[in-house]
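Only a single protein chain was left out; the remaining protein chains are all shown in position.
By letter and in written order, the chains are A, B and C; residue numbering begins at 1 in each of them.
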Amino acid sequence: MNQENNQEEKSFWEKLLSIDRRIIFLFIAVAIAVPLFFKVSMHIPVTPIVRGVYDAIEELPAGSKVLVSFDYDPGSMPELQPMAEAFFRHCFRKDLKVIIMGLWPQGPLQANMALEEVFKDEDIKAKNLQYGIDYVNLGFTAGNEVVIDRMGHSFEESYPKDGQGTPLSELPLMKGVKNYDNVDLIYSLSAGYPGTQEWVQYAVDVFHVKLAAGNTAVQAPSMYPYVQTGQLAGVLGGMKGGAEYETVLGIPGIAVRYMFSQAVAHAVICLFIIIGNLAFFSLRKRKRS
Amino acid sequence: MIKTHTPFFESKSTFFFLIFLLAILFLLTPFPVEAQETSEVEGEPVEEAEAPLPAPPANVTAKDIPNDKGGAITISWEKSADDGEGANNVTEYEILRSTNRDEGYEHIGNTAPGATSFSDSDTKNKVRYFYKIKVISLAGTSLSLPSNPAFSKVQWFDLSRLTLFILALIIGFAIFYFINSAKTGKELFIRKIAGLEAVDDAVGRATEMGRKIIFIPGIMDMDSMQTIAGVTILGRVAKLAAEYETKLEVPVSRSLVMVTCRETVKEAYLNAGRPDAYNDNMVYYLTDDQFGYAAALDGLFIREKPAVVFLQGQFYAESLILAETANSIGAIQIAGTAMPSQLPFFVACCDYTLIGEELFAASAYLSKDPKLLGSLKGQDVGKFIFLLVIFAGVVLLTLNSVFGWNLPNLAEKLF
Amino acid sequence: MSGEVVGVWIGAILTLGIFSFLYKDNPFYKFSEALFVGVSAGYWFVVIFWQYFLPKLVDNLALAYTELVTNGRIDYHWIYLIGGFLGVLMLLRLFPKVGWLSRWSLAFVVGTTAGLQFTRYLQSNGIIQVKGTILPLFVGGNLHTTVGNIVIVVGTFCGLIYFFFSKEHKGAFGGAARVGIWFLMITFGALFGYTVMSRMSLLIGRMYFLFSNWLGLI
Partner (left out) sequence: MRREVPLVLTAMVGLTMIIAHFIPPLNILKDMFEDWFFIIAAFAIYLGVLNLLRINADKIYKKQRDWPFGIVVILGFLVITIPGLFFSGGRSFSEVGTPFYYLYIHVYYPLSATMFALLAFFVASASYRAFRARNVEATMLLVAAFVLMLGRVPIGDWITVWLPEGYRLGNAADWIMDFPQTAGQRAIMIGIALGLVSSALRVILGLERTYMGGD
């Protein structure tokens, strides 16, 4: 990493090119940490692909049923948790019924954490939402995409009981919900496999349901082709997607707050790329001459 | 027309074009898909006024769900005149079923207002059922007329997958054909794949430096074709390592992969005539956990300083941790994956990267076995068919758009 | 101190242990790494036992058994015995003499994977994506879509040409392959940009934990 060559022989640019990567690490740490201490609200424009998700929920009449699959674990919390909270806020404000499930073991726990947060809101508290009537949490079932496939025939096949051990038949909300035909929208919050891609391949392509999604920023670009073909109504990509969603919903939350750190970090990385290239070109020019 | 080095295309291009036309013909058959109903109703506040009973839903029809294993019937109806308009006070639809047109209706399910269909997936095959829809509103309930009789039946071929079936046949046939024609000794041209040309040199360099080769077959289990592709590449690399007498280490993150890799490496050493040099400890399990595995590999790279690192298989976020750490110790890296989201890091950090399809081609390429190379040629036929379909479709749609023909949406019907 | 506070401290110390790798390899990192390997292997061991082994094998066989005892009926769930049998074959690897029997289980796994993914990828990655590329190259009155469609069709077309194996990349064909590479590179750049975004978000989350939950500064 740090060569101990003669310092005189190396030009400024050369030194810059062989810079110890720990210095870069330090810059990044500072770029992220410092802005966290400031509350700066930035203007966040809403992209069409996020609006697609918003519209998909917005156009549902009150009382419609939304199935939401929590397919992530705490590792992706910073990106997906704000989306989950915003999603619940949106649904409950519109009086939609929410059916929660998870293809990842930790997913339904993430849902409970988000619900806890959302129920602190005054307007949602006032609605006095009831478990089993306004929302249910079916819990986790092992089986990855096979679960999605089986649910196309019957939810009960994959989830005979909800997360708390109550048979589905005893839950008022699940009355008359047999399979995808009886839900109006599926929402997939996903950080990898199994996730949105499997929902597209097994639920949309096979059972023709309407699907919207929130993904980590890494995964989101792979979903664009699906949005373009209409297999997916829209996708929220990473913390920025979450921030846009919070903006269009009119309830700025934690994602909007994190955006400042995010912006500064991006700027620092871009700066590094510029410096790296300047050094590269000035060296190359010298070698030629 | 694309020129190729085997006479197949040239002599039989007409034949292929016919197949293509045939495919298009079949592809033009539309999906037997029920229209997905989306509700256009806005969530208006429900009025609580004294109102007459809601208008009953009309035109209740029932039919067997096509392309399933039976046991399900789909029911559709026209919304009540008071759902979303009129008195706008519908709260629910109830679905009732009976085997007798006039009596014995039992409740089988509910739907939200705005819905116009329901699927009953609890029917006995070949039994006639009748359905009625009860609309429930704040003012009371009304019942529709009974539906037509319907019965569910088993479908022995899923027609909605016909396109897939035909394509699978054509591509499967093409691959099979070229594998066979390779057997008879026809020479095949396969372009150079830089990442694979480098494998020999990389193993050689590890030998010169007297350092290890570390092979990572991705982080997924054997239920991923990418892992299987990675393991077959491991077979070729292990054979080289055995020939060069270079140390090889394979830390894995799945127990099944461990078992498979042991078989693979053992076989490779046997083939190279060095069964004595193999021992089970070359392949070992670390942890199923993605980042636990990455943490362990990071430590391993820094402490062992391998000369070459192979990353071949299905990777997720850990790809960058691995590639960047291996890069910092100056190892030669040959990576390959079919995960588009991880390819950029491999392209940026590694010396050579196999992109998507190249990963699957790698073991055939490295084996230099004509039969396996033949299958690559078969893949190209698949690509050629896809290109033709895209070309034909785009031309048609563009003409349609330029001349304002009112062709139905062709893209919807193709496939 | 409550369990919660102890927990946050443990979490914070381990967090710093992993971060210390950024400076250099050191015993503190080695400790965290070793703990991580042990704990995560244990974590998945427990999860697989309760969430796969029990429900998929034991529950199904228990169901079959109850059916047999109560109704005297041979239920189809007995078929899970075959799965169990294949699993036991796997364990035979522990005994070198009969270890080769585990290949039967391997063969089953590999065969299933190959068969399942064959149709799945051809449908979702093949047919549907080809269908999505069939777009009109001219959309009256909408320059944005017209240009966009042309870009998509040309990009996909050339990208596919790059992947041809049995044809040398020369002449017009080579030119198209080159354009294909450009599109791949733009894609990789875009993905890279998105990933930077994602990774920074994760670090923000961790920093927030250290400053807020642990130190209480924010």
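Quick note on the criterion: contacts are C-beta pairs under 8 Å (C-beta built on N, C-alpha and C of every residue); 3 or more make two chains touch, one makes a residue touch a chain.
Everything quoted here is computed from the prediction, not taken from an experiment.
S.K.: I'm checking contacts with the chain that's been left out. Which of B:A268, B:L311, B:I334 or B:L397 qualifies?
M.R.: Missing-chain contact among the listed residues: B:A268.
S.K.: Tell me which residue among C:A64, C:V139 or C:L184 touches the hidden chain in the full complex.
M.R.: Checking the options C:A64, C:V139 or C:L184, the one contacting the hidden chain is C:L184.
S.K.: Just one of B:P54, B:G84, B:P146 or B:G378 touches the chain that is missing; which is it?
M.R.: B:G378
S.K.: For subunit A, which residues reach the chain that was dropped from this view?
M.R.: 19, 21, 24-25, 27-29, 32, 42-45, 47-49, 74-77, 105-106, 109, 112, 142-144, 146, 149-150, 221-222, 224-225, 228, 240, 259, 262-263, 265-270, 272-273, 275-277, 280-281
S.K.: Can you name the residues of subunit B that touch the chain not displayed here?
M.R.: Missing-chain contacts on subunit B: residues 67-70, 154-158, 161, 164-165, 168, 171-172, 175-176, 179, 221, 223, 225, 228-229, 231-232, 235-236, 254-256, 258-260, 262-264, 266-268, 270-271, 281, 284-292, 294-295, 317, 320-321, 323-325, 327, 338, 340, 343-345, 347-349, 355-361, 363-364, 369, 371-372, 375-376, 378-379, 382-383, 386.
S.K.: Using the document's contact rule, name the residues of subunit C that touch the chain not shown here.
M.R.: Interface with the chain not displayed, on the subunit C side: 3, 6-8, 10-12, 14-15, 18-19, 21-22, 30-50, 52-54, 56-57, 60, 79-80, 82-84, 86-88, 90-91, 93-94, 100, 103-119, 121-122, 124-126, 129-130, 132-133, 147-148, 151-156, 158-160, 162-163, 180-197, 199-200, 202-203, 205-206, 209.
The criterion applied here is as follows: only the chains that are shown with their structure count from here on.
S.K.: Of the other chains, whose C-alpha centre is the longest way from the centre of subunit C?
M.R.: A
S.K.: Write down the chain pair with more C-beta contact pairs when A-B is set against B-C.
M.R.: Contact tally favours B-C.
S.K.: At what distance in angstrom does the C-alpha mean of subunit B lie from that of subunit A?
M.R.: Roughly 22 Å, centre to centre.
S.K.: Any idea how many Å lie between the Cα centroids of subunit B and subunit C?
M.R.: 13
S.K.: Counting only residues that touch at least two other chains, what does the list for subunit A look like?
M.R.: Where subunit A meets two or more other chains at a single residue, that happens at 75, 218, 221.
S.K.: Residues of subunit B touching 2+ other chains?
M.R.: In subunit B, the residues touching two or more other chains are 291, 340-341.
S.K.: Using the touch definition from the top, list the residues of subunit C that touch subunit B in their complex.
M.R.: Its residues touching subunit B are 18, 21, 25, 29-30, 32-33, 36-37, 39-41, 43-44, 48, 90, 93, 102-103, 106, 109-110, 112-114, 116-119, 121-123, 126-128, 130-131, 133-140, 153, 156-157, 160-161, 163-169, 173, 184, 187-189, 191-192, 195, 199.
S.K.: Which positions of subunit B touch subunit A when the two form their complex?
M.R.: 33-34, 36, 38-44, 72, 74, 84, 91, 94-95, 109-115, 117-122, 220, 291, 316-317, 328, 340-341
S.K.: Which subunit A residues qualify as touching subunit C in the complex?
M.R.: The contact residues of subunit A facing subunit C are 22, 25, 28-29, 32-33, 36-37, 75-79, 105, 140, 142, 197, 200-201, 205, 216-218, 220-221, 225, 228-229, 231, 237-240, 258, 261-262, 265-266, 269.
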